[in-house]
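Structure below; questions to follow.
A protein chain is absent from this complex, but the other protein chains hold their places.
Labels run A, B and C following the written order; every chain starts at residue 1.
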């Protein structure tokens, strides 16, 4: 088995709990991480988009990685997002994450300054050359405003530059082409979908796993879905996805909020209601959900037997 | 069974062949339509985006529908696209299509003039009120630049305004929510995916069928996939999709063309090479593919045993 | 003087009044057109985006052009929009508009089906070859989702394909480059800005005129601005623009509406309040502004001494 296939199965992007005064809430963090590991997840992705990476100062990022490594204690692989605008800054995050104990690194395309495919390719080549760890490409055009072309990804995988891809593009056709091309290349990469509402289709297509934010709230469902897929029990796979999607309505029962405040806001609200997080505190400048929105989320949780 | 479920299974959007002097090539049209019906498709969608609807004058549109109805001769349902900018113009196309014998009508959101959800809802309500035929909403934001919200679609389906949806949005999460909500509502609508590269996932999710342009080139594959899905043989479903996706590389082996010229251009080129169409002629102002691009497509067809 | 410079100065895009039952309101139409001509405008552009072109059936379009030609009666040039998705359909509109008496034709890039620059160029070349009238390119990416490149426009102008450009792109840098390149080419085209809030800057830059929707409401201001520009009195030009911009807040004092309903809705509401239009009726599926929004617009008109 390729070492990259150490990174397969269910690998949730870990939501980061804050205290009321905007510090890392270490107690809630430990509770949530242990809860997911006990549910059987196969890895954990810290400092992803929903893990407050772009809200956290460098010092806070270091703290999160150190605590993550301490808590996980080798039970599953620790992937760390090294998200920043351009190469030199991403490299710095990479070195710091490795020093703190990360097992693998996850980087997006460069952003803010506009470029083209040549710059993206050079970016990943530099990161691979200078950082001594498996490197995942993080395809998240909604945040970086560039779609990583599957042909480039497949080629960088075949050359050993990339160990895998976390696909949050929502472009399932592109992901499907990537899966098929990676297979032709001998399956060098671990290909993980972040499209948490349609993981079942991605698994049927041959994905190596998923990175579902919703697994912070309900890890068991994604674990059961992954096991059913391994056994070819597609009816169960679909049924688990259907049920998870009902829970995912925590994203759309709120009103007056959008983006991060609605998405991660719903996660934090749910985790707080469920007693996993001590607070639903959001990072500045985002506010926690209103009481009315909190009630709407509570209703979804009750209807799905999570409360 | 709901009458709307007459519209399920494989319903290809029919590519329209042109003669060298830009007339409807009736002989090739008949050959292609019969080839798809003989392969076992469950319906045919004429004057869709890939059927030259927006290139055709009203007179040409009438001709296409009349010939379609004549050729199909009741063997499968005939769906007709009534694509135009705003309500009054769409209504006119609807009346003409029904007069020419269409079984169902397919309309997009209004386009060109900008609006909001209220205008979209009013648009579909007027079309339903004034056109006496099952009405499908055609969700194709890449052309009309508005995404139809699944909550609106589900509601219009529950109220009997919409008989179904053809989803060419590429947004599989939204489609999944729609499928689940339609199910809760008693399955009033036929929900068809146009995301031809990932039909397998849509079928696993519960879609009522597909509208794959690629079925003009290779209808048997989509028919086999649909039958396997009916039997719950998901491994076969996936295998058929994989094979079809290899053929679909006719879309990306070309260079120097884009959009309609690359997509429908590839269909016409392939159908010409395979002897189904007499010419690869495109409608003005689009040019047929170059000799070099034609060779690239021929290679794909040969590799996939279609030539 | 180039014949194209017959098309310079203030050329408002004429808003089309509807009766309560959605017919063309000929009486209001005549009143509004005469009001603008009496105010000194230099031409009139019928069936532009704000003239309901994409809402009107072909028959209605014919009616509008015929009435326009009758009312204008040669006092100023009549430009007519021949807006439709692709070449053959646009050609039909062109032939009908010329038959009805149009002096010049205005066409956008093709839309709905995606293409590239090659298709756009071919489109305009075909229109020029087959339609015997001065041809204006209408650059309106917000509706057609393609920006016409200034280098292409300048080249088509130099070759005599285009008589001019109506720029509603909002891209003043691109327009500026076009103006300078057109000048180097001997000024073959009439270059008109539709960016009604910053006409002063365009005139300083060398534009040949403007196509301001707001001139339906307040034509005198734009006429005075144009005259001041001709005399090099830039302080007056700026002052007129400032005043017109205050009136233009009819676009942003409303709430709960967007796009055409907010923009043309505000025009119709204002014209109705001012007694120019008998009704503020909008074309289906757009609704007239609410009573609350009407009051907000009334306040703007009162504050600017238009009521």
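The rule is short, and it goes like this: a contact is a pair of C-beta atoms (placed from the backbone, for glycine too) under 8 Å apart; a residue touches a chain by one contact, two chains touch by 3 or more.
Keep in mind that what you see is a predicted model, and the values were worked out from it rather than measured.
Taking the complete complex into account, the chain left out of view touches A, C.
Only one of A:19, A:85 or A:299 touches the chain withheld from this view, namely A:85.
Annotation: of C:19, C:57, C:180 or C:258, C:180 touches the absent chain (contact as defined above).
Considering the whole complex, the residue from A:144, A:214, A:247 or A:266 that touches the absent chain is A:144. With the whole complex as reference, residues 49, 54-58, 60, 83-89, 92, 110-116, 118-120, 122-123, 126, 142-145, 257-261, 283-287 of subunit A touch the missing chain.
Interface residues of subunit C with the unshown chain, by the touch rule above, are 170-173, 176-177, 180, 195, 197-198, 200-202, 204-206, 232, 234-235, 237-238, 241-242, 245-246, 252.
The rule is simple: only the chains that are shown with their structure count from here on.
In terms of inter-chain touching, the protein chains here are arranged end to end in an open line. Note on subunit A versus subunit C: their Cα superposition corresponds to a rotation of 180 degrees, in steps of 5. For this structure, the chains sharing the highest number of C-beta contacts are B-C.
Residues touching across the subunit B-subunit C interface largely coincide between the two copies, over half of the numbers being common to both.
Note on chain placement: the centre of subunit A and the centre of subunit C lie 49 Å apart, centres being C-alpha means.
Counting partner chains per residue, subunit B shows two or more touched chains at no residue at all.
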